[in-house]
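Here it is, the structure, as structure tokens.
With one protein chain removed, the remaining protein chains of the complex are shown where they sit.
Our next item is chain A:
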Amino acid sequence: MKPWVRVSSFLLVSLLVSGIGGADGVHQPQPTERISGSAGDVLEDDPVGRLKVFVYELPSKYNKRILQKDPRCLNHMFAAEIFMHKFLLSSPVRTLNPEEADWFYTPAYTTCHLTKSGLPLPFKSPRMMRSAILLISSKWPYWNRTEGADHFFVVPHDFGACFHYQEEKAIERGILPLLQRATLVQTFGQQNHVCLKEGSINIPPYAPQQKMQDHLISPDTPRSIFVYFRGLFYDMSNDPEGGYYARGARASVWENFKDNPLFDISTEHPSTYYEDMQRAIFCLCPLGWAPWSPRLVEGVIFGCIPVIIADDIVLPFADAIPWEEIGVFVAEKDVPKLDTILTSISPEVVLRKQRLLANPSMKQAMLFPQPAQPGDAFHQILNGLARKLPHNKNKVYLKPGEKTLNWTAGPVVDLKPW
């Protein structure tokens, strides 16, 4: 055959194949849609070979001993910092030679001082972080070389590296001054907020994967709940009147929709919470004291379209996952019109969102499985770090004699040794 015939027939066949493959997937056995992120299908990128990470060997008082003192840290929603450390220790991106490393990781479990009821206390965290940085800057030359610009830290607490659970106090403190140049991997994300600095990588909170898998129900159970939510509307112990908690948004949801048959909302703690989510079409994810919540992860895993009510929130891996196409965003001022907004979504759009949610790479990107699997949240963090490479020589590496970090900035109480 003549070459041009061969080429044109090949083109024709490939066009046909791509045409069929690009269809809405109803004819495939598992109808899902490929998620094309802003930079292409970055969810499926493999970070191995694209970056090298050096893990500092900190004394065990910064990590192992803290965990031994309170093993509850492995199950709460801030457990990402611990699992990230475990993952990096045995990952192929780890290098034992710091000279060839692109990124440096400091394993300090700052979110592991827990109260009796299991909530983390952030009061010692700044001191611990500062002490860790003092250690690495004195023992290794790499911190001083860049003043932390090629170091990354995992800070999954409520307001990230501001290390406080109350927003006003967190804003007052701001991000720990020593971390000014470092890359922060955190769950908190809100635009134009003091506690989110540019270049941070936003991750989902840790959700117990095994527990969620155990509660999966058969997918032919019809989804009969329109909107589902379980959680507090008024935080009686801290804000009984309402108005502070969740910026009044949760209270507004309750007051407007408590008698609406389409909204299955209450403050109960049912044992069938995960099963109920799999029977619901929309799951509300309103802000609480902080804008992020594990409900987003749960909604994605169980195929329930997340309805995000948090102004200016930055969602996990926002540069890889097109959240607008997957979830529904409702401004806090539009909460009284929530039923109108949700019913005005056309069924085709709803089905499309469900197909996007059913995509296994989407679900995988939200989880921290043990052991790590390709495409999971660990790999997305590494992808995010890899995308920031190569380091800008001028900005990252300091000229000799140039110092920008103020080692004595911040509240006096933080300067005490840990």
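Basically, a residue touches a chain if its C-beta (ideal position, glycine included) is under 8 Å from a C-beta of that chain, and two chains touch if they have at least 3 such contacts; residues count from 1.
Criterion: contacts and distances are computed from a predicted model.
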| item | value |
| --- | --- |
| Choices "Paraoxonase", "Vacuolar protein-sorting-associated protein 36", "EF-hand calcium binding domain 9" or "Glycosyltransferases" - which one is the UniProt name of the chain not shown | "Glycosyltransferases" |
| Contact residue for the chain not shown (choose from A:68, A:97, A:191 or A:271) | A:191 |
| Contacting the left-out chain in the complete assembly, out of A:110, A:187, A:252 or A:293 | A:252 |
| Residue in contact with the excluded chain [from A:340, A:394 or A:408] | A:340 |
| In chain A, positions touching the absent partner | 26, 31, 167-168, 171-172, 190-194, 218-220, 222-224, 226, 242-244, 247-248, 251-252, 255-257, 259-262, 281, 311-312, 333, 335-337, 339-340, 342-345, 347, 350-351, 354 |
